[in-house]
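Structure provided below as C-alpha cells; questions to follow.
With one protein chain removed, the remaining protein chains of the complex are shown where they sit.
Chain IDs A, B, C and D follow the sequence of writing; residue 1 opens each chain.
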Amino acid sequence: MKQELAVILLIFLLLFIKLGKKEWKNERLLTLLNILLALNLVSGFTGNTSGNLFGNMFRTNELLIFEKNLLNLGTLIISLQSTAWLKTHKHVPEFYLLLLSTLLGMFFMLSANNLLLFYLGLELSGIPLAALANFDLEKRRSAEAAMKFIFSSAFSSGLLLFGISLIYGLTGTLNFPDLAQQLTGSPLAIFSFLLFFSGLAFKMSVVPFHFWTADVYEGAPVAVTSYFSVISKGAVVFVLLAVLYNVFGMLSGVWYNVLFLLSVLTMLTGNLFAIRQQNLKRFLAFSSVTQAGFLLVGMSGQSPEGSTSVIYFVLIYIFSNLAAFGVISHVSAVTGKETIDDYKGFYKTNPVLSWTIAIGVFSLAGVPPTAGFFGKFFLLLAGAGKQHYLLVSIAALNIVISLYYYLRVVKAIFMDNNAEPIEKLSLPVSAKIAMFICLGGILVTGLASGAYQYIHSLMQ
Amino acid sequence: MNLSLLVIIPLLTSLLLLPAKGVKQVRLVALLGAAVQFAFCLVLLYAFVQERSSGNNKAFLFETDYSWYAALNIHYHTGVDGISIAMLLLTAVVVLAGILVSWRQASNSKEFFFLLIFLSLGAYGFFISLDLFTMFTFLEVAVIPKFLLIGIWGSGKKEYSAMKLALMLLGGSALIFIGLVGIYMHSSFNGTHTFDLTQIAQSNISLAVQKIFFPFAFVGFGIFTALFPFHTWVPDGHSSAPTAASMFLAGISMKLGGYGCLRVATFLMPEAAHYYSAVIIVLACVAILYGAFATMMQTDLKYMNAYSSISHCGFVLLGIGMLTKTAINGAVLQMVSHGLMTALFFAAIGMIYDRTHSRQMAELGGLLKIMPFISTVFVIAGLCSLGLPGLSGFVAEMTVFMGAWQKAAAFYRIATIVACASIVVTAVYILRAAGAAIMGPVKKIEYNQLTDASWNEKLAAGVLTTGILIMGIAPFWLTKLVSPATETIMNKITVLVNGNII
Amino acid sequence: MSYASYIALIPLLPLTGFVLLGLCGKTMFKRTAGIVGTVLLFIAAILAIYTAWQYFFVNGKVNGVYEPVTALHFQWLSFSETLHIDIGILLDPISVMMLVVVTFVSLMVHIFSLGYIKGEIRFATYFAFLGLFTFSMLGLVIASNLFQIYIFWELVGLSSYLLIGFYFDKPSAVAASKKAFIVTRFADLGFLAGILILSFYGESLDTGTLVQRLTNLQSPQYLAVTTASFAGITALSWGLTMVFVGGAGKSAMFPLHIWLPDAMEGPTPVSALIHAATMVVAGVYLVARLFPLFYINHASLIVVTIIGAVSALLAALIACTQTDIKRVLAYSTMSQIGYMMFALGVSGTGDNSQGYTASMFHLFTHAFFKSLLFLGAGAIIHVIHSNEVKDMGGLRKYMPVTHATFLVACLAISGIPPFAGFFSKEAILHASFLSNKLIYAIALFTSGLTAFYMFRLYFLIFWHKTTERAQLHNEGSFIIKGPLVLLAACSVLAGFIPFGTFISADGKPHESAVEFSFSVAPVLVSLAGILLAMWLYKNETALPRKLAASLGVAYRIVFRKLYIDEIYLFITKKILFNLIGRPAAWIDRHIIDGLMNGIAAATSKISFAIKGIQSGKVQQYTMYFLGGVLALTIVFLYLWT
Amino acid sequence: MTANEITFYVISGCLLVAAVLAVTTRKIFRAAIWLLFSLVGVAALYFWMEVEFIAAVQIVVYVGGIVVLIIFSVFLTQQTGKEMTRAPLVRIISAVFAVLLGFLLTWLQINHAAFTPAGKPFNWDVQNIGSQMLSTGKSGYALPFEAVSILLLAAMVGCIVIALKSPDHSSNNHPTDNHSPNKNNIE
Partner (left out) sequence: MIPLSHILFVSTALFFIGVYGLFTRRNLITMLMSVELILNSVNINFIAFNKYLYPDKLDGIFFTIFIITIAAAEAAVAIAIIINLYRSHQSIDVDDAGEMKH
C-alpha cells in the first residue's frame, strides 16, 4: 500500500502546486518532479510489507511490489526523457497529475483481489490516458488519437464489463480467490472469459484488438506514446498473467489455445504491418504489437519460468523501448521529424544518439548481447515448456521477420545518405540520465542473471 | 589456462577502443588486442599439447563452469578440445590479418575496429562454449557486427547485401534456436533439463525426437556455412563487405556454422545425423559442384571467391555427412584451410581493389608486373583453393575424399567422385581468374602508376600465407590435434548407430 | 647402406634454390640468381650420379636382383590406421635412373638457360621455378607412397604451369599455361580416383605394400579388388585404368595430348626440360612403377598398349605437317612417349620383360636426344626470334655446332645405328614384334614417319633456302653450345649401356635379345624416311606443296591436328560454360536467390495488400474488435472444444 | 399475466424502442431525447425491480448529468436541426450482421446457462449501502470509493486542460500541424 500512498501523495502535491498562487517555472518544476519520482522509485524498494487489506480487496506481495517498482522506474525514465517536450508545455502539473493517476490506477489493478477494484483500476489507468493523448493541444493528430482511444477503450470496457457481469451472474462473487474456485469450464464461463480477456487484450494490443494502437501511438505526444507502449502495456501484462494463472486457472485448457491462436495472429499481423511503416512512432506501435505476441507465447507456458520470463521481458522491454523512444522523443520535440526517411544519415550527425537507438532496436529485435535477446530466448523457451513446439517455431520465424524492419531502421540511420540529415542535437541532462539508465539496463539485465533469478525467486 | 581470457581480451580491447583518439591510437589498440589474443592462442595451443601429452585424456580441457541462469540450468561452461583449438587459432590468425589489412581504414575507424573486435569476440566465445545457450548467444553476437560492417563500410549494393546476410543468418539462428529448444526439452541430466553439451551427450535423446530437431539445428548452422540452397547470402554478403569484413565472414563466420553442425547437430544427435546423412551428402555435393560451376561464370573477383566458398564449404558438410572419422577430420581441416585461404584471397582482392578500384576480371590484367607481391599472394591463395599440395587446401580436401571413400556403397562412391570432380572445375575458375586479372597485358595505362603492397598488407598476407604453408607442409601436427576430438564424436556415433542397427 | 644422409639433399637442393630465389631473388641475387641455381643443381647432379654408382655398383645385387631400398621415410598425413601419406625416398633401379636423368638434363638446361634467358627481368624467378620443378620431379621419382607421387605429380604440374606462363603478358602463353594445367588436372582426377580405389582395396598407400598385396593371389586384398566391380569391370581394372588416365594426361597421350603443343609457349629450355625429357615421361614412369599390377590385369594393359600406339602414330602423322619447329618437336615427343607406353603394354615380366626394359631404355635415351633437339631449337630461336621454319633455312653455315648436334639428335631419334635411339627403339620394336604384329606394324611405320619428319625439319632449318634472318647473328656463347655438345655425346653413347642388366620388370637382369637380322627392316624404313625428306626438302622445290595438295582433305585433317582442339573447345566452351556454368550461375541468381528474395517480396506484398485493414476509422476498429470476440467465441465454444 | 409482468414488458419495450430510435434517428437532438427516454426506461426498470436507490442514482446522474452534458455539447458543436450523415451502407450492413450474430451468440449462451433464482427476497437499504461504501473491513468499499474519487479528480483536470480554450491560443483558429496528412503513408 505504501507505493500507492506515495503516488497519491504526489498527486495531491501536484494539485496544490497547480492550485497554489506561486507560478512555477517549468524547468524547476520538472527538476523537482523528476527528483520526486526518483524518490518515489527508491522508496518503493524499502519498507514494504506483504499482505491483504480492505477486507481482502487489496493484496500485495513481493512480486507485486517488484512489478510496481518496475512501473515506477519506467515512469521515471519517461519523465526524464520528456523534459524537452514539457519545458514549453503549459500544463505540466496537470500532465503529471494525470500520469500519476494512471499509474495509481495500474497499482490498484495489480493489487486488486476483487473484480470491482480491478475494473476501477483499469478505468483509472485508461480514462486519464485518453486525456493525456490529447496533450499536444494544438495538433490535429493528438485530438484524433485521443478520440480513437477513448472510444475504443469505452467499447472494450463495455465488453469487459459485460463479461464481468456474466461472471458475477455465474458465481455471485467478485473476489478473485472465490472466483478461481467457482469458474469452471461451462460455455458461459468461457464466453465471459473471452469477453473479459478481450478487454485486457485490448490494452495489451493483441490482434485483433490492437487497431487503436498505431493511430494512438502516432498521434499522441511521444512521452505519452512511450507511456502507452511500456507502462500501460506492462501493467496489463502483469495483470493478465496474474488473472490467467490465478483466476482462470481452471480454464487453462481454453486459454492456452486462445493464447496460441492470438499470439500467432499478433506476431504475424504486427510484423506485416510494421514492415512498411515510415513513421517511427507508428513503426514502434506495430513492433510493440509484435512484442505483445511474444509475451503471449511466454504466458502460454503455464509455468513459473513462463511467468518469470514474461515479467523479465517486460523489464527489458521498458529499457529497450525507452532507449529508442527517448531519442525519437527528443528529436521529435526539437525538429518535429518522425519518419524513417528523416533519420537517414543520422549517424553522420549524431553518432551517440544513433548508437542509442541502434542498441535499443537491437534489444527489441532480440540480438545479443543486449538484454532483449535473453528476454526473447526465455520467453520462447517457456513457451515450449509443455513441449509444444509449433508455437515456438512460428515465434522464432516471426523474430526473423521482425528483424527485417528493425534492421531497416538501423540501415536508415547508419547506411543511407541524406542531403539534409537531422542537425546535431544535444540531449538535456535529464534525458542523458535516462539514456544511461536504459543503456545500462539493456546491457546489464541480460548478461547478469540477477534480475531473472530474483524474479524467479518471487514466483513461489 | 583460463579460457575466458579469450573472451575478455577482445572485450577489453573493444572497451579500450572507446576512449582512444584518432585513427592511429584506435588501430594501434586494435592491433595490440589482436596480437595479444594471437599470442594467447599460441600459448593455449602449447598448454593444450602439453596437457595432452602428459596423458590428460578428458574430452575437453581447461573447463570452467559457472552457473549463470540457475533457474533454467543455464551455465557458462567453457572448455576446448582439438577442434576448438584449431578453430581458435584460425580465428586469431584471421583477426590479426584482418586488422592489419584495414590499417588505413579512415572513416569511422573507431566503430569499424570496434565491430571487428566484437565480431571476433563472438567467434571466440562460440568456439570455447560447452553450453548450448552460451554458444548460441555468442553465435548471434557475431551476426550484427557483420550487418553493420557491410552496410556502413561496404561497397556496391551494400544495404541490400547487409540486410540479406543478416536476415538469412538470423533466420538460420532461429532454426538453430528451435533445435536447441528441442534438445533442451528432451535432455535430462539428474532430472533437470540442461543446455550443457557434455551432459546432453550423455542423456540419450530418442531417435524420434532427434529426427525432428536435427534438421532444424543442422540447417540452421548450415545456413552459416552456405548449405545449398541457403547459400545466397554468401555471394552478395562477401562481395559487398569491406575487405576485413569479407575475410572475417568467410574466414571465421562460415566456420561457426560448420563447427556448429559438427559439435551440436551431429554430436548431440548422431542417430539423426546417420538417418539424414544421405540428404546432407546430396546437398553438399550439389553445393560443391554447382557452386564450382557457378563460380566459373563470375566476372567479379569477389563474387568468384564468394561462390568458391560455397563450393569449398560443401566439403565441410560432405565430411560431416559422411560420418567417418577421416571425413570428419577432413571437414575440420577444410574449415581451417578454407578460413585461411579465403581470408588471404579476400585480402588480395581487397588490396587490388583498393588500388585499381575495380574487381572486374575484364578490367584488370597484367597486375603481376605492377604489383608482384599482391599478385603472388593472389596466386598462392588461388593455388591453395584449387588444392595444390604443399598448401593447406590439398591436405583438407584429400582427407575429406579419403574419408568419404571409406564408405563402400555406390551412393557414397558416386558422391565422392562428384566431389572430387570439383577439383577440375576449381582449377578452371582459379586459372581463369588468375589469367585474366593477374597475367596478360596491362589493360589500363594508369595502372602502371600503382604501388605494391605496403608493410601492413605484406604482414597480413604473410601471416595468412604462413598459416597456409604450415598446414600444407606439415599437416601431421594438426591432424594429431584434431584426431582425438573427432574420435570422441565418432565413438559416440559408432556406438549409437551400431547399437541401433544391430 | 645408409643413403639418407645425402640422398635427401638431391631434391632439397633445388628446393633451397626455389625458396632462396623466390623469396629474395630480386633483391639479393639480381645477377647471380642463375649461378646460384646452377651450382645447387650441379651438386645435386653429382650426388645423383654418386647415388646411382653406389646403388648399382657398390651395394649391387642381393639375391640377383636390385633390392628396392627405402632410404628415408616419415608419416606426413595420417588418414586412418592403415592409410597415411608417407613422405619417403625409395631407391630402385628405375628411380635411380630417373634421378640421374632428371638432375643431368636439368643441369644442362640450367646452364643453357644462363645464356638463353639472360637479360630477362624475371631472371631470378625463372631459376626459382626451374628449381621448384626439379625438386618436384625428383620428389615424384623417388616417391615410395602412391599419394606422394600424386603430391609431386601436382607440383610438377604447377611448375609446368608457371613456366609455360613465364611470359605472362603474352595472352597466348597465359592461355597455354591454363590449358596445360586444366587438362592435366582433369587427368589427375582419374589418378586420384585410381588412388582411392587401389588404396581402399589394398588398404595401404605405400606403393610397395600395395603392389605386394594386390599381386598376391591369395591375399584378402586381392580377392576384394578382383571381386568388387562396377559396371561389369573389376575394381582393379577401374583403379589401374584411372591411374593410367592420370599418366596419360601428364604424358600427353591421345586424347589428352592437346596441351603439349600449346605448352611450347614457354621458354624453350623449359620445353626441353619439362615437356621433352622429364615431366612428360612421368606417366610412363607411373605405369612402370605399378607395372606388376598392370601385368596381372590384362584389360588395363591393353588400354595402355592401344593408347600408346595410337598416340605414337597420330603424333607422328601430325608432326609431318607442322611448320612450327617446337610444335614438331612436341608432337615428336608425344610420339616417342607413345612408343614407351605401348612398350610397357606389350611387356611381360620375368624373362619376357623386354618391353619394360625397352620402355625404360627409350625413356632414358629419349631424354638426352630430345632435350638436345629442344635446346638446339632454343639456340636457333634465340638467334632467329621466330619459331617458324620458313624464317629459317641454310643455317648450317652460320651455326655449325648447333647443326652438328642437331643432326646427331635427328639420327638418334630416327634410330640409325650407332646412335642411342637405335638401341632403345630396336628393343621396343622387338618386344612388340614378339607380342603383337599389328602393334609392330604401327611401330615400324611410325619409325619411318619419325625419320621423315625429323629430317624434314632438319633440312628445312639447315639447308633449304637461306633467309635474311639467318645471317644476322652468330651462334652464341659457350654457355649455349656447351650443353649441346654434352648432350650430343650422351645421345651417341647412351645406347651402349647394357640396360637390361640394370632394369627389368622384376629386377633380374637379362640380356638384350635383339638380333642383327631383326634390325635391318627398321633401319631401312628409317633410311627411306630420311631420303624422302631429303628429296622433298633439301632444296626449295614445289614438290611438298604439290604433295600436300594431292593428299587433299587427308592432309588438311592432319594439318589441323585431327580437329581435336576444336572438339575440346566445343566441349568446354559450348557445353561446360554455356550448358552447365551459365545455367548454374543463372539459376543461382534468379531461381534460388530469387526464391529467397521472393519470400521477402511476398511478405512485403502481403504487407501492402492488408494495409487497408488499418483504415483509420475507429468504428471499423471496434467492429473488428467485436468480430474478434465473436470469432473466438465461435472457435472455442463450437469448433475447438 | 400479472400487472407486474405487463409493466415489465411495457417498460422493456419502451426502453428498447427508445434505444433503437436513439441510435437510428438522424436528427441529433432527437437522438439525445430518445436516449433520455431510454435511460429513464432503465431507471423505470430499476424501480420495477424495487431497487429505488439505483433508480434514483440513474436519474440523477444520467438524466441530470450526462444527458445534459451531451445536449450541451451538441449545442456547442452542431446545428441541431441538421440531419446527420448516414454511415456507408457496407458498414451498416456489416454492423447489422455483426450485431445480430453477437446478440444471437450471447443470448444462446445466456439462455443456455439457465440461471436458477435464489428465491430469497432482496434486502437492501440506503443505510446499508452507505455504511458498506465507507467500510474498510470485509465487503467494505472504501478503497474503490477512494479510487473512483481520484478518477473523478483526474477526469476533471483532464477535461479542464483539454476542453478549456487556452486564452493564448484564442487567435489561433487554424491549428497547425507539423505533418502533412499523407506523410505517414508509403504507397
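Quick note on the criterion: a residue touches a chain if its C-beta (ideal position, glycine included) is under 8 Å from a C-beta of that chain, and two chains touch if they have at least 3 such contacts.
Just so it is clear, the structure is predicted and the values come from calculations on it, not from any experiment.
K.L.:
Touch partners of the unshown chain, restricted to the chains that are shown, please.
P.N.:
Among the chains that are shown, those touched by the missing chain are A, C, D.
K.L.:
I'm checking contacts with the chain that's been left out. Which of A:15, A:161 or A:334 qualifies?
P.N.:
A:161
K.L.:
On chain A, what residues meet the omitted chain?
P.N.:
115-116, 119-120, 123, 127-128, 130-131, 134, 137-141, 143-148, 150-151, 154-155, 158, 161-162, 164-166, 168-169, 172-174, 214-215, 218-219, 282
K.L.:
In the complete complex, the non-displayed chain touches which residues of chain C?
P.N.:
611-612, 614-619, 622-623, 626
K.L.:
On chain D, what residues meet the omitted chain?
P.N.:
Considering the whole complex, chain D reaches the absent chain at 4-5, 8, 12, 15-16, 19-20, 22-24, 28, 31-32, 35, 38-39, 42, 45-46, 49-51, 53-54, 57-58, 61-62, 65-66, 69-70, 73-74, 76-78, 84-87, 91-92, 95-96, 98-100, 102-103, 106-107, 110-111, 115-118, 120-124, 128-129, 132-133, 139, 141, 144, 148, 151-152, 155-156, 158-159, 162-163, 165, 175, 181, 184-185.
Operating definition for what follows: only the chains that are shown with their structure count from here on.
K.L.:
Quick one: chain B and chain D, Cα centre-to-centre, how many Å?
P.N.:
Those two chain centres are 68 Å apart.
K.L.:
Provide the C-alpha centroid distance between chain A and chain C, rounded to the nearest whole angstrom.
P.N.:
76
K.L.:
What residues in chain C touch two or more of the other chains?
P.N.:
Correct list: 600, 620, 626-627, 629, 633, 637.
K.L.:
Among all residues of chain B, which ones touch two or more of the remaining chains?
P.N.:
167
K.L.:
For the complex, give me every residue of chain A touching chain B.
P.N.:
Of all residues in chain A, those touching chain B are 305, 308, 347, 351, 362, 367-369, 373, 377-378, 380-381, 384-385, 387, 389, 392-393, 396-397, 399-400, 403-404, 407-408, 410-411, 414-416, 449, 452-453, 456.
K.L.:
For chain B, which residues count as touching chain C in their complex?
P.N.:
Against chain C, the touching part of chain B is residues 164, 167-168, 229-233, 235-236, 290, 293-294, 296-298, 307, 325-326, 329, 366, 368-369, 383, 386-390, 394-395, 398-399, 401-403, 405-406, 408, 410, 413, 416-417, 420-421, 423-424, 427-428, 431-432, 435, 438-442, 475-476, 479, 483.
K.L.:
Okay, in this complex, where on chain C does chain D touch?
P.N.:
Touch list, chain C to chain D: 619-620, 623, 626-627, 629-630, 633-634, 637.
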